[in-house]
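One protein chain is absent from this view; the other protein chains keep their places.
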Amino acid sequence: MIKTNKPNLHEGIYSGYEKSSIVIFGVPFDGTVSNKPGARFGPRAIRQEIDSIETYSPYQSKDMQQFKFCDLDDCAVSFGNTQRVLDTVKADVSSILKDGKKIIALGGEHLISLPVIEAFAAKYADLQVLHFDAHTDLRHEYLGEKLSHATVMRRVCEKIKSDNLWQFGIRSGTKEEFEFAEQNTHICKYDLKGLGQAIDSIGKKPVYVSVDLDILDPSVLCGTGTPEPGGIDFKQLLDGLLGLNKLNIVGADIVELAPHYDQSGASTAAACKILREILLLMS
Amino acid sequence: MIKTNKPNLHEGIYSGYEKSSIVIFGVPFDGTVSNKPGARFGPRAIRQEIDSIETYSPYQSKDMQQFKFCDLDDCAVSFGNTQRVLDTVKADVSSILKDGKKIIALGGEHLISLPVIEAFAAKYADLQVLHFDAHTDLRHEYLGEKLSHATVMRRVCEKIKSDNLWQFGIRSGTKEEFEFAEQNTHICKYDLKGLGQAIDSIGKKPVYVSVDLDILDPSVLCGTGTPEPGGIDFKQLLDGLLGLNKLNIVGADIVELAPHYDQSGASTAAACKILREILLLMS
Amino acid sequence: MIKTNKPNLHEGIYSGYEKSSIVIFGVPFDGTVSNKPGARFGPRAIRQEIDSIETYSPYQSKDMQQFKFCDLDDCAVSFGNTQRVLDTVKADVSSILKDGKKIIALGGEHLISLPVIEAFAAKYADLQVLHFDAHTDLRHEYLGEKLSHATVMRRVCEKIKSDNLWQFGIRSGTKEEFEFAEQNTHICKYDLKGLGQAIDSIGKKPVYVSVDLDILDPSVLCGTGTPEPGGIDFKQLLDGLLGLNKLNIVGADIVELAPHYDQSGASTAAACKILREILLLMS
Amino acid sequence: MIKTNKPNLHEGIYSGYEKSSIVIFGVPFDGTVSNKPGARFGPRAIRQEIDSIETYSPYQSKDMQQFKFCDLDDCAVSFGNTQRVLDTVKADVSSILKDGKKIIALGGEHLISLPVIEAFAAKYADLQVLHFDAHTDLRHEYLGEKLSHATVMRRVCEKIKSDNLWQFGIRSGTKEEFEFAEQNTHICKYDLKGLGQAIDSIGKKPVYVSVDLDILDPSVLCGTGTPEPGGIDFKQLLDGLLGLNKLNIVGADIVELAPHYDQSGASTAAACKILREILLLMS
Amino acid sequence: MIKTNKPNLHEGIYSGYEKSSIVIFGVPFDGTVSNKPGARFGPRAIRQEIDSIETYSPYQSKDMQQFKFCDLDDCAVSFGNTQRVLDTVKADVSSILKDGKKIIALGGEHLISLPVIEAFAAKYADLQVLHFDAHTDLRHEYLGEKLSHATVMRRVCEKIKSDNLWQFGIRSGTKEEFEFAEQNTHICKYDLKGLGQAIDSIGKKPVYVSVDLDILDPSVLCGTGTPEPGGIDFKQLLDGLLGLNKLNIVGADIVELAPHYDQSGASTAAACKILREILLLMS
Partner (left out) sequence: MIKTNKPNLHEGIYSGYEKSSIVIFGVPFDGTVSNKPGARFGPRAIRQEIDSIETYSPYQSKDMQQFKFCDLDDCAVSFGNTQRVLDTVKADVSSILKDGKKIIALGGEHLISLPVIEAFAAKYADLQVLHFDAHTDLRHEYLGEKLSHATVMRRVCEKIKSDNLWQFGIRSGTKEEFEFAEQNTHICKYDLKGLGQAIDSIGKKPVYVSVDLDILDPSVLCGTGTPEPGGIDFKQLLDGLLGLNKLNIVGADIVELAPHYDQSGASTAAACKILREILLLMS
């Protein structure tokens, strides 16, 4: 008999919300993107393609089928009203956190990390944010706006102590942003060299991992709004993420996949594998 | 709160299988395609894009929200085993027909019409098949195979009386196929000129409508495996379909959308609108 | 010697702002687009490609080189802040109108017509708006927002008398929008049949022409965010526009070109020719 | 057993040069193209795709398999040396004409028609040229060059009497070019309306048919270097060509297919069908 | 004079079948592909592009022009009938092997390696298979089928001793496949680290090299049906292949190029260079 409506990801491996310890959802918003928009299509592309990767990770020797998680589909998004989107996301995340779940948010643009982290910071006083990105995202404002993909980590610094922000892979920003980072955050330019030391410093504190996929070199992931040549390759990112297995990861996001700019689908495949590995890390 | 798993098409407008009088399902098979494959991605593309068209048709002054229908997702498909796919589809359709539903199948390649029509022909002794296509599809065999997208209507002629096959828009085939058509089927070359007369002849007999989207000119729908310049435009097809409102349509299929070959998405949008109009016609 | 910085369009044919009777500018905003974004790249694409069409129109037997006009480049746009964009555009247009110029705005999404028309309505009490579009754009609100590409003509009806809105080519909308149109505006569904009569009625009143390029069938222009099969072809639109030569056109816009979705460039070429013809009509 | 090297087009339907009455060859040159290059890939694309269209034409009730023709592959082309390319082509064509063959040249850009027509004009004193195109191609020189795709028909006028040049579908050019055409050639703007009359006038004189594929609207054929909206559709061109069956066609060319700009392949399919119909017309 | 029909690859460097010691042919079959089809276009793309790479390899200081080889074009393929394709290929290969030739097969999907290897295994009792791939390809069956691109190396293990199968670069599979590999084959996960040792172990035994191009990272080769991030780069594969020069390579295949998914052509260029290097290795 023909299948009835299947859940969004690998059929049969999803648990219901009640039983799930990890909750995935999408935020298809790209309203403040100043360069090429399209990150709104990221969650849909990931859901559509994830069936084509294996549930088993040879890197972690774990299988997604061993664990309980669910995909709540996408948040409602009001295009043209940034504040309302952020409010919706924050409320949604807070509600899920109250139920004791871990969370993986799928962007959308990087600004969507802000309400997610706000909700987490309200629950976890000492939240550590690991920020993987090509860009500092530390502008005070951008094109006259304080809420922007280019300011998101500056806003995060206002919610957590800026000393709790760890930035990796950064290779683009203004002079002022780099100066701000050097004085206020932990910044590791170009690659992940300082990651081992960060992991040691963080210890068992609660960790939120924000992966802006443009940390990857455009050769690996060209399906993003602002490709920045000179990034790390897939294995470097993968190795970095696998090294997080000692940490207490309570939440994560994967943002800035704009699938229309990569007609080969390889960018989406990379995003799916990163989702699989982060999901298994958090399980 | 974040939405829970939504059904495949317009959220909130789907009824369950029990209540539905029309059942949609996909057959993502393109295994006998000899030219450019990719029709397997047709159902997925239609489901993904149908949210972006209105549920209301100004042409019929009807709204999809007024009617009861459901989408059963896709049949299981064994790539590399044509016969098994056809058997599965035929069994699925027979089962749904027993429940007294009307059916719309989404291809996949045109061969998937064969098992669907076989199941219908078993129920409806005098089934009339309206075949909209650029191609005769009347070869006796193709590249040594009797089961092929290029032979499907010849096989259909072996299941229903060939006199019950009405072909429209045909503009490509071998000399032998055109001769067979002229001697055995009702064929209207190039456009839909003979459609009015066909409708009159058919009267209240049960009708199955098979729409091979390549009947449309490639300017309208280039996302198909074998584009054939010289076809009808969207309004001509739409007008033709709207004219079927006097008929007793019990089943239909929409086949040969290969979305990868049209990166603009316009082909998929056309397929979605045709689905909407056929669904409303059958309601 | 190498050229110095050339103006944006055909070199040598631009006059300075002072001497120009027609002023072109772009509004690269697509912040409320709910389907596929990218109309922000419309003005840039038009400027880049317009060099590849002739300045001479055989349809009007006029040459762009005979007239005085200029291109002011793009308005500043704050992504993520819809209201601020609208305010900026309105102020810019009002200022140019004070200088006694005619205006052609290049979108961007359709919402950008709102502040332009507001400025015109402030100057011309009896402004008539000719609205060429696939969509009614008459929702009261959309996804909770009153300022949206899907509500723009409803907002326009609040600025001019709804009886002064003439809509052509409309083939998509909700039931409520079509009802609103039938009761309040002049609507011509699917094509331009009522245009001649409208021209007669309007006579010498001041006219603003808003061309949403998705009025064209996606076969002609697939580079737009919401392609709607069943539209008019290029010659039909061209003939319709040429018929406006009896009217007193004081302003115009050309919106919703999203060039990334048409890699052939044909959509941009169509937009450029429409710009040329409208410019010559207004000269 | 695996096939040995097959000829370029439909296997088994090619005859050797000796037996062939029609000779096809390609001129993969686009060196003077000022807009988007890529017509050099036209012949290769046509050869590659022609296998996917039927050899039988329902329009003419003829099959390519009934006739003797061959494909000589491509002329050698020296990129960067326009004169040398033209000399090579002219010598090649002259040699084939001496053998009493008819010829179909596949471009390449439109300038390649010049040496072909020169060779024909040397043989046929009263050669009539039917020119199907969006562009006048009548500039005296272009960007300082007398040999250019934009000047080719002006150069042709210097080889045949300009009164023997019949132009159809023209919708783009400078004012001077249109004036030249009206005074010197037979020009039919926008469509093929004057074709019937031209056919009557020409009678049994030897005819060369030059088809610049951009005569077709870009909706039909966007794979060309200078798409010009407002063209005729495929059936109009097809009907026009079928009307030439009373003429004595001794040579033809099909130029300006730039397949990279149409990733759907529909443009190439259109070119292939036009080749089939012209070949059958000449047989 | 225009060239007569040229052979498929670099003109003038091909020898006839009789004189050739190495025979190339294509198997344009992708009928069991479960993800994105299109590998059927691999051989055609390679033949078309190979003219654009040099015949000389600076890596091996050898030139293709020094050796005798030929290209037999493609096997006949019956889409929709997997078993018949495999039978045809096996018979073709056996026949060429009887003539004492070495063979390079161009896929098509990976399943086409099975009949080729079967024919080789019948001739060479101790055949060693070097398998370069992202995927284990060791499923017992896949979607109910035993003949599939996902089972091909399991089937190969039934034809040669599984101890004679050497797998490199593997980074995707089920848990069961990895367990099977560890117990039965020689598997080197992720990269080519164990290759040197394998070469030493194999010594002078006859070797068949099967290169599934998806062993390369999608950054290098995105034109394949199942891109798997985390692969090796071009130089790593090249170095690995160059290291095989001590081995007695009697046959090889290069599979899973699906050129439509890489519009830049870079994937095809990579496949062409790998063909050149393997051809020179075997010469």
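A few notes on this one:
Going by the order they are written in, the chains are A, B, C, D and E; count residues from 1 in each one.
One rule holds for everything that comes next: a residue touches a chain if its C-beta (ideal position, glycine included) is under 8 Å from a C-beta of that chain, and two chains touch if they have at least 3 such contacts.
Keep in mind it's a predicted model, so treat the numbers as computed, not measured.
Every shown chain that the unseen chain touches in the whole complex is listed here: A, C, D, E. Note on the undisplayed chain: of the listed residues E:136, E:151, E:185 or E:219, the one touching it is E:219. Among D:31, D:107, D:251 or D:265, the one in contact with the hidden chain is D:31. From the set E:54, E:87, E:126 or E:141, the residue in touch with the chain omitted from the display is E:54, counting the whole complex.
Shown as candidates are D:84, D:98, D:193 or D:246; the residue that touches the absent chain is D:84. Although one chain is not drawn, its touching partners on chain D can still be listed: residues 30-34, 36-38, 40, 76-82, 84, 111, 143-145, 147-148, 260. In the full complex, chain A makes contact with the omitted chain through residues 35-36, 170-175, 178, 189, 217-219, 222-223, 226-230, 261-263. Although one chain is not displayed, chain C still touches it through residues 1-8, 17, 25, 44, 48, 71-76, 92, 95-96, 263.
One rule holds for everything that comes next: only the chains that are shown with their structure count from here on.
When the contact pairs of B-E are matched by residue number against C-D, A-B or A-C, over half are shared only with A-C. Ranked by separation of Cα centres from chain D, the top chain is A. If each chain is reduced to the centroid of its CA atoms, chain A and chain C end up 38 Å from each other. In chain A, the residues that touch at least two other chains are 76, 263.
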